[in-house]
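For this view, one protein chain was removed and the others were kept in their places.
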Amino acid sequence: MVQDIAAMLPAFERHRGNLIPILQAIQERHSYLSGAAMKMVAKHLGIGPGEVYGVATFYNQFRFQPPGRHRIKVCLGTACHVAGGEIILENFERKLGIKDGETTADREYSVERVVCVGCCALAPVALLDDDVLGRMLPSKVEGLFVQFEIERQRQEREKVARESGEQARD
Amino acid sequence: MNKQEIDARFVSIRREAERRAEHRKREAIPTIYIVMSTCGLASGAAETKHAFEEALSHKGIQARIVPVGCLGHCYAEPLVVIDHPASGFPPICYHQVSAGRARVLVGSYLEEGDPVLEYVLGAMERSDLIPSVMDFPRFSLEQRLVMEHCGHIDPDDIYQYIALGGYSALARVLASEPAEIIHLIETSGLRGRGGAGFPTGRKWSLARASETGGNIAICNADEGDPGAYVDRTILESNPHQLLEGLAICAYAVGATQAIVYVRAEYPLAVQTVKRAIRSAKELSLLGPGILGTPFDLEVSVFEGSGAFVCGEETALIRSIEGRRGMPQHRPPYPVEKGLWGRPTVVNNVKTLSSLPSIVQKGGSWFRAIGTASSPGTAVFSVVGNVRHPGLVEIAMGTSLRTLIFDVCGGIPNKKSFKAVQIGGPSGGCLPESFLDTPIDFDSLRQAGAMMGSGGMVVMDEDSCMVDVARYFLDFTQKESCGKCTFCRIGTRHLLNILDRITKGDGRKEDVELLATLSEDIKNGSLCGLGKTAPNPVLTSLRFFLDEYEAHIKEKRCPALKCRSLTAYYIDLEKCARGCEVCVGCCPVEAIFTTRGRKKGIDQKLCVKCGECLVACPREYDAVVKVSPPGLAPIIERPPDEEKSVGGQG
Partner (left out) sequence: MVTIVVDTKEIQADDGKSVLQTCLEHGIFIPNLCFMKSREHPHASCRLCFVEIYGIDQPVTSCTERVREGLVVLTATARARRLQQAAFKLLMSAHHCRPKACPVRGGCQLIRIARHLKVGLNSQPLERLERAIDEEVDLGLFTYYPFRCVLCGRCVHVCRQRTGHNLLTFAGRGLKTVVALFGGGDLAAAPCRHCGACATVCPTGALVLKGEQGRAASADSSLRAPQIPPR
């Protein structure tokens, strides 16, 4: 990660106005901002690391912990709120045993609330990674996890089959 | 550089655009326009497009697929328009075109010439064959200036915009003096569409008058209002009209640098605008020496990182400078001392997109639309409990009633209208008695709401106004930058008080406390966002005081919305013996079987999600929701059942 960031930085001019674009670029590639990354950015721009930290913590976009492998975002824009978005969020939270903004211990899922993804006509809306799930219901949340579980078991079976196949070849 | 030379250069570009349009027409193969903006994609437009492609190649039919931006009819997504000249029908608009419908359309319409009437929304042109969408109120009552071409052109094809007259306003402006342009905008009476309604012409002349030099023009597309997606749609559907407006603005105010500030949460809009800038540069419509004149304009995109407060211009400027987006005291205004200390003009997307038509058709033409004090049109994203939600552009001065009931089809499911929330977190809720209020800057402000950035949420009788106020305060409080005392701490107190009211812990002095505190926050805050943050509370107190009192005095939520004040129970008279539908849908296993083999709800486990109410078959209709919760009869769980649930757990 450190090497990768070191390789990216020279592409950005040493200009204060580049601070947010650099942070965005790092997060885009590494999905969060580590302390070391912020120090490198500070050094590149010739400003204090505290300043980078202060700016980064101001904006919703930046994360300081790696997120889960699957990111669940529940929209709580006005239309989704009126349509019961909070109940959907609660269902995810209960199902995963985490609160909004947290990641499960196995780093599989993280849940966060977002404000308006602009699909108000489909309210309430949730996002699973990049897929928009419209007209959500608590029972759809259940269904989603059943699907995940089936998918996970299938992958596991395939993995076992592959491994045993490899062993057989050996 | 004289007018003839600019014209000559522009005409050659225009000819090329027309040649391409003509070529498409001559080809005479069917064209399938698919709405591919964010809301279309969310409804499955990508799958629809894929299904069309597959079906076409499978059947060996020649057709052109054109991804277009949003028409604004979100209720009917995925929307598809098929232009099939050989069939003899006019171009037809289809609604809810799923992948399955796409395959049917290819087979029936493109192959056999049957337009499949049950999928048709309407024809795009008037004809005797199919009723035209132009005769539907959702189309005919609208007046589109800003969104004129949205949904009709491919946002990635600059020539399509040029063929419709695009960039000719810019060519005209370049041959005029900046002062003339400012004068034109002043006479048009255009007011900033970002919310406050400051006269655009005056803003420009202030920036022009500054002697610092190196002026900067910024397009504010940091649409943070939860429930508004007007700016995003314009950026995704017709970015060139905005860029043309931005270039006109930059020329008029003497700026050589322009920035489009877009939320990073709008990835598609960011990409579309970036591509649009590149293609405009290639044709010398942006960049150095535009159309051979000495006017240079470097345009870049800045991605906002998610802070509602950055919609405020001083905070927006701070964030471009790579700092914490905290508003600054004005004066100095950005037009005197803005980005990097240079005079900066910040204009909203809709303001800039209005400019090309004003330049082409004149200030008095624009003044004739709308009202005397608010000329032009207003664009709203109307969502919530209406039949036809989506984007609507209407002339200023149209009444709320016309917009909600005629254009958007009124309230669905036989419910009655309760309130309309306008202007998002800075706006307010207006009750039925205000439905005849004309939509313009001043009337809305007088009523206690505000134009805002275009969010409009319609609410039916099932919406609780205390809960809506709480929702907005929760938003503002989370989004407060934390700089000034009133907004940082005051909004949290408002939220806490509203929270306890909706939980049934309201105190009799709370209404008074909310009113006083709101008044203080309004008068004492540093920036516009803080000053307007209490509006949702103030308007709901003014129009729906009885709801506050029911919550506080009777611990009752009249709309049955606040979960702490409601309960569900199953009417044993109506419940069908042996039916298990509700048990299966309950996410927390709160439903048990009574001794009589009917169902009961364990109030301690129930999370009040309402799934059982929806799931209970209509012929039984046994689930009842009540407020206050004490009204629910107590039905004991049989002891043996309890044990078996415990055993499973």
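The first chain written gets the first letter, and so on, giving A and B; residue counts start at 1 in each chain.
The rule is short, and it goes like this: a contact is a pair of C-beta atoms (placed from the backbone, for glycine too) under 8 Å apart; a residue touches a chain by one contact, two chains touch by 3 or more.
On a predicted model such as this, the values are computed, not experimentally measured, just so you know.
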Of the residues listed, A:Gly35, A:Pro66 or A:Gly143, which one is in contact with the missing chain? A:Gly35
Using the touch definition up top, pick the residue from B:Val11, B:Leu129, B:Ala179 or B:Leu513 that touches the left-out chain. B:Leu513
Mind listing the chain B residues that contact the chain we can't see here? 307, 324, 328-329, 477-486, 488-490, 492-493, 496, 509, 513, 517, 520, 523-526
Missing-chain contacts on chain A, rising order, are 35, 38, 47-54, 57-59
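The rule is simple: only the chains that are shown with their structure count from here on.
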Express in whole angstrom the distance between the two chain centres, defined as the mean CA positions of chain A and chain B. 25
Within the complex, chain A is touched by chain B residues 38-39, 41-43, 74-75, 77, 224-229, 232, 264-266, 302-303, 305-308, 319-326, 340, 381, 383-385, 389-390, 421, 424, 455, 457, 459, 463, 468, 471-472, 475, 481, 585, 587-588, 607, 609-611, 614-615
Residues of chain A touching chain B in their complex? 16-21, 23-24, 45, 54-55, 58-62, 76-79, 81-82, 84, 87, 90-91, 94, 114-123, 125, 132, 134, 137-139, 141-142
